[in-house]
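What you see is the complex with one protein chain gone and the rest in place.
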Amino acid sequence: MEQFAFYVFAGVTLLAALGVVLLRNVLHAALMLGLCLLGVAGIFAQLGADFLFASQILIYVGGIAVLILFVVLLAGRASELITRQTNKLWPPAAFVCGVTFVFLLRYYRSFNGTSASSAPKPTTFALGKLLLGDLALPFELISLILLAALAGAIVFSRTEHDEEERKA
Amino acid sequence: MLEHVYLIPLLPLAAAVTLVFLGKEGPHSKMPFLSVATMGWCLLQSSAILWSAMTGAAHLPYAASMPWFEFGEYPMSLGVLIDGPAAMMLFVVTLVSFLMQVYSIAYMHGDPRFKRYFAYVSFFTASMLGLVVSSNLLVVFSCWELMGVSSYLLIGFWFEKPGPAYASKKAFITTKVGDLGFYLGMLIIFAYAGTFDLTMLRERVAMGAAYLPAHAATAAGLCLLFGAVGKSAQWPLFIWLPDAMEGPTPVSALIHAATMVAAGIYLVARTYFIYQASPLAMDAVAWIGLVTAFMAASMALVSYDIKRVLAFSTVSQLGYMMLALGVGGYSAGLFHLTTHAFFKALLFLGAGSVIHSVHSNDMREMGGLSKKMIVTFATMTIATLAIAGFPFSSGYYSKEAVLGAVYAHSPAMWAAALFTAAMTTFYMFRLIFMTFLGEARDHEKEHHAHESPALMTIPLCVLAVLSVCSGWILEHFGLVEHLFGLPSAVVHGAEHAAKAVEAAGAAAEHGAAAANHAAGHPASHPAFLVPAALSAFAAGLGISWKLYASGDFTTATKIKQTFGPVFTLLEKRYYFDDFFLFLVDLSDRLAAACFWVDANIVDRIFVDGWGLVTILLAEIENFIDAVFVDGLVDASGWVSRQAGAGLRTLVTGQVQEYLLYVALAVSVFIIQMLTMR
Partner (left out) sequence: MTLYHYLAVSAALFCIGIFGALTRRNVIGILMGIELMFNAANINLAAFNRFLHPNAVVGQSVSLFIITVAAAEVVVGLALVLAIYRNIQTIYAEDYNLLKG
C-alpha cells in the first residue's frame, strides 16, 4: 500500500513536471505545475512531514501556482498557442540534464537500502518549538524578506499610469 | 682720540654717501663744504693722534678690533692697527686731502659736476684712510680695490673727453693686473699662516717655518710686491700714471702724488716682516725700486708736459722709496714717503695753479710767469729745492737717509741712485726755469696769466712750510726712529729672520744690514755721502741753469739732435706702452687664432661630429622604436582586439545560454566529484 502510494505520487509528480516543461500551451503548463506540486505534497505526506504537506498545498498549490496562472493569463497571447515554446538550446540542455541525472543516480545508489527505522511522528509541534526557539532569528529575517518582496512586487508591477494618477 | 680712530675713514665715507644722494648738483652747489668740513675734522683728529704719537703720550702700536665673521675655524675681525707709519700716513692723507679739497673749491668751481667731484674725492679719501688704519689684510684689500674704483672715477671725471676716458680705463686695468698679485699674495699668506690679521700674522711669521716657510714667504712677498708695483706705478706697470694726468690736477696731487700711489709703498711697509723673512723678495723690492727710479727720472728729462714731468718724478721718487725699503732702510723709506707727500702735493697743486692760469700743460708755451704768479713761483721753487735735496729742506734729510741706507747695502746701487738724484735736480729745475723764468714764449697766454685766488694759494703756502721744515722736525727730534722704527715685536721677528737668512746661506752682509737697521741702529755712513749728494745737486742745477734758465734752448736742441735716438727712446717711454700694446695685440691675435681653432676644428669635428653621431644614433633608435617596439604595442592591441571579437560571440545576451554554461559546470562538478571517490 505504501509502495503503491509512493509510485502513484512519484509518477504523477514526474509526469506533471514533464508536462510543465514540454507542453506548448503555457496555460496547460501552469495547470500541470499545480498538479506536480500536489504530487510533491503527496510525497511529503509519505515522508511523514505533515506540516510541510500542509504548507506545500497552501503556499505552492494555493498561492504560487495560482499566481503563475494569473500572470499567464495577463501576459498571454493567442499566437503563443501555435508558436514553438522551446528554444534551440534543447539538445545540449537535454544532454546536460541526462548526464547530471545519471551521475546523481550513481551517487545516490549508496543510499539504496537505507530505510526508515521507525514510524513517522507528527512534527508540527516540534517545528513550532524549533522555529520560535533556536531559529527565531532566521524566522524573523525571513519575515523581513517577505515584506521586502511584497514591497518590491508592488513597486515593479505599478504602471506609470498609476503614478500619474497618484501625482494628480 | 685714538680709541675713536675708526671715525677717520668712516666720516668721509658718510660724507661721500651724503653727497651722492643729497643736495643739489650744479656748478655752485654748496654741498662740497660738507665734504671739506668732514675732512677738516679728520685732519684735526689725525693731528691729535700724530701729536700724541710724537710726544709718546699714546702707546703705539694701538690695536682694536671687533669680530666680523667666522670663516670656518678662522675668525675674521674688523679692526684698526695704528703704529707710527699709520699715524703719520693718517696725518699726511687727511692733510693733503683737506688742502686739496680747499684748493678744489676754487679750482673746480663752475664745473657742472661740482658736487659729484667732492663725493668722489671723499669716497677716495675714505678708502685710503681705511687702508691705512685697517688691521685686516682682507679689509686692506677691499679698500685697495675701492681706491682703484675711485681713482678710475676721478681720472675719468671728464669722461666726455676721449683722453680721460682712455686714461681711466688704462689706469684701472693696469692696476688691476697688480691687484691680482696682491690677491695671490693674500691667498698664499692665508694658506700658510691662516690669518689676515696683521698683528697675528707678524707673530706667526716671527715663529718662522712653522707657519711661513722661506719659499712661501718669498712667494707671498713677491706677489704683494707685484700688487704694490701696480698701485705705486713701479716698473714695469708704471705706464698708467703719466696718462692718469688727464684727470683734474688736484686729483693728481691727491691720488697720484701723495696718497694712492703711496699705498703700494705703505703695503710693503705694513707687511715688511714678510720681506724680512725673505732676502730674495727684499732684493726684488730694491731692484724694482732702483730700475723704476732711474727709468722714470730719465723719461722726465725730455717731457714738455708740466704734469707729465711731475708724474715721472712721482714714479721716480716712489722708486726711491721702494729702493729704501728693499735695502732695509725701513725708516728711511717711510721718511721719504712722508716728506715726498708734502712737496709733491705742493708741486702738483702749483702746477694746477699754473694750468688754471695759462690753460695749457705745455711748458714750451709758458715762461716768464714768475712776475705774474709770485706765490705759485715761490712755493714751487721751495718744493723743487726740497725734492732736489737742497740742504736743510725736508727732501734733503729724507734723501740722505735713503742714500745712506742704499750705500750700506750696495755702493753700486748707491751710485745709480745718486745719478738719479742728479737727474731729479736737473729736470725739476728745468721745469721751474721753463715755466717761470725767461721770456714769455706765448704772449697771449702770458697776458691772461694771473695769480690764483687765495683758496688755491693758501694750501700752497701751508704745504711749502711743511716741505721746508717737516724734514728738520722729524730728524731733529728723533721722530724718524721714534715713529718709523720697526716695532719691538718685529725686532724679535727680525732676529729670527736674520737667523733664517743665515741658515739659508744668503748674503751675510745683507742679513747683518737688515738686522742692524731693524734693530734701530742707523748704519754709520761714510763721510763723503753728504758731499756727494750735494755735488749731484749742484751738477743737476748747474746743467739745468746752463741749458734752460736763459729761455734760449739752442744748446738743448743741439744736444737733442746729437743724441736723437736716445731722446726718442725716452720720449717713447722706453717703448713700454708699445710693448704692452703689443702684448695686448698679441693676446688679441692669439685669441683670434684660438677662436679660429675653436670654431673650425673643435666645433666642426667634435661638436658637429658628435651631433651627427647623435642624430645617426637617434635615427637608428627611431627605426627600432617604430618597427619593433611599436610593433609589439600594436601586436598586443591586435591580439586584444581579436580576442575581444572572438569572445564577443559568446556574449549573446541570452540568459538561458548562460544558465546552460552554469548547468554544464555543475554537471562537470558532479562528475568530477563522483570519479574522485
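Per-chain numbering from 1; labels A and B assigned in written order.
Keep in mind that, in the parts below, a residue touches a chain if its C-beta (ideal position, glycine included) is under 8 Å from a C-beta of that chain, and two chains touch if they have at least 3 such contacts.
This is a predicted model, so every value here is computed, not measured.
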Task: Candidate in contact with the missing chain, chosen from B:Ala14, B:Ala37 or B:Leu660 - done: B:Leu660
- [ ] Against the chain that's been left off, what residues of subunit A make contact? List them.
- [x] 2-3, 6, 10, 13-14, 17-18, 20-21, 26, 29-30, 33, 36-37, 40, 43-44, 46-49, 51-52, 55-56, 59-60, 63-64, 67-68, 71-72, 74-75, 80, 84-87, 89-90, 93-94, 96-98, 100-101, 104-105, 108-109, 111-118, 120, 123, 126-127, 130-131, 135, 138, 142, 145-146, 148-150, 152-157, 159
Task: On subunit B, residues whose C-beta touches the chain left out of the figure - done: 647-648, 650-656, 659-660, 663
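The rule we apply is simple: only the chains that are shown with their structure count from here on.
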Task: Between subunit B and subunit A, distance of the C-alpha-averaged centres to the nearest whole Å - done: 118
Open item on the list: So in the complex, the part of subunit A that touches subunit B is made up of which residues?
Closed with: 87, 89, 92-93, 96-97, 99-100, 103-104, 106-107
Task: Complex contact set, residues of subunit B against subunit A - done: 656-657, 660, 663-664, 666-667, 670-671, 673-674
